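Submitted below is the structure of interest, expressed as structure tokens.
FYI, not all chains are in this one, though none of them got moved.
Just so it is clear, A and B label the chains in written order, and each chain counts residues from 1 on its own.
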Amino acid sequence: MAELATRVGTLSLRNPFLLASGIWGESGESLAGAWGAGAGGVITKSIGTSARAGFPNPTVEQYGKWGMLNAMGLPNPGIDEYPREIEVALRAGATVIGSIFGGAAEEFATLARRMAATGVAALELNLSCPHAEGYGTEVGSDPSDVEEIVRAVVEVVRIPVIAKITPNTSDPAALAAAAERGGAAAVSAINTVRGLAIDVRLRRPVLAHGLGGLSGPAIKPVGLACVWQIYERVRIPIIGVGGISTGQDALEYLMAGARAVEVGTAVTQGGIRVFRRLVRQLSASLGELGIPSAERAVGAAHSAGQADLGARSPARAHIAKPA
Amino acid sequence: MRRVVGVTERVLETPSTVTLRFPFSPPAVPGQFVMLWIPGDDEIPMSLSFTDGETKGVTVKAMGTTSAAIQSIGPGTPVGVRGPYGNRFDLSPRRILIVGGGSGAAVLAPAADAAIARGSRVTVALGATEAAELLFRRRFEGMGARVEVATDDGSEGTHGFVTVVAERLLATDSFDAVWTCGPEVMMRKVAVAARASRTPTFCAVERHMKCALGMCDACALGPLHVCVDGPVFPAEQLLAIPEFARWHRDASGRRVEFGHR
């Protein structure tokens, strides 16, 4: 049996599969349930300064089994109410990572202090929610904003700080590098990819908010590309997110450079039991390939990939002399 | 998958309750619900009050802005429908007591219909604020159920809560199952009463819903998610959850105590 325990900086995880933020994350019992179902750790819903209802429904649109669009609009009970949910999850023994979102560095710092006080093992900063005006991409797509926010948070808490990176950018690695400069212990990538659905009979967007974020299998290649690019640029550990629904998907992320992964939309296919299956599948895949541990797979695709690129430059191949 | 369909029929069931019928071909069973989208307004969970054939139906009580807006929807209006979602009533018991309050009858009526068609005997305890608000009374009678009513204002039947009728029926008659839908405090009372006679009881529960896919956590009820684990639960399971009939969550996920009835 391959060893699945992994470390993201100083954070020890019993296996690499984390419950992604926004999934089963509003109630403490749900967080505890995901832990009980075998997750290596659970990330809370992104919590803000005060209660937010989020956007009206429709908030989700499904594309077969390969994708989902959502615009929840960051519903959350607010940092005053939420600690009692975390308490329930911690009492169940879960490794809990607290996710927060805000509009500016100061707000993030305040939230971070309060979230850290609940006893969570780490913080994840949602710098990348693509559909809440004034939040998310607007703060998360400028490297200097990212650096400033991360620094402000790192100054006020002792637990590891994870910066969650948006894919809606020309250069995700630059954002990760900014987070690293700011003192982040790790980065996670990716949040959802900006998308929109239209109903032609109603002549309107399906989601009440119009724009939403794409998740599920469709974005796995996008997440892998971001993790790949970030791995080439920064030294802090990476948590991969986006479209993971099998153990092999997770292994692809590990080989692209992730030390752990988050799982969100896959929970809609067969429920929270997905964690037990992912653990089993990853262990089997590593075994088949003769890789003794999840950690040994991290970044494995980079050496081969690089060699290729060097060996066959575009200039080399297959241009015949003009006829 | 979401479908946009035109409403084909609109029936005023009571002064505050309207049934909308619409073409929707996916098969459904009593207990299941759909997410009903009123374009430009909201998308809300609605039990199917008509589950058979190609033309399904929902029966909506005016509660807030969207359900009020639904009251004025007429034939031809396009609505979005996705589902059906959720689980079902087990139709096998022979003698069934149904206890419905408010719009609860919406989900109980097709279940009663199906059970009677299978040969079960159904007794209905139906409650409402006043006689005119007794939902699906004629429908239950028409399918051959025995119906006993209660009204808050005493305008018909027992004066008071439907739980009083239910308690009396449970004390005097024997049932193989109790099905109930209505305010949680009411359902808890029914469940507690049925416990005395060890009658298996099933409650159809409502929680705030967004995704209906078991993902967003809006509908969390203790360790359960009403959208995928429910909406129909054995009462024993619910009575073991401290928050049942005590509080639910609003759209932000905050805990909100139920008003006492």
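FYI, a contact is a pair of C-beta atoms (placed from the backbone, for glycine too) under 8 Å apart; a residue touches a chain by one contact, two chains touch by 3 or more.
All values derive from a computational prediction rather than experimental measurement.
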Subunit formula of the full entry, expressed with the displayed chain labels: A x2, B x2
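Please note the rule applied: only the chains that are shown with their structure count from here on.
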Centre-to-centre distance between subunit B and subunit A (centres being mean Cα positions), rounded to whole Å: 38
Complex interface listing, subunit A residues touching subunit B: 22-27, 29-30, 32-33, 45, 51-54, 56-62, 70, 72, 75-78, 81, 199, 201-202, 204, 206, 208, 264-265, 267-268, 271
Footprint of subunit A on subunit B - complex, ascending: 1-2, 4, 35, 37, 39-44, 78, 80, 210-211, 213-218, 220, 222-223, 225, 228, 249-255
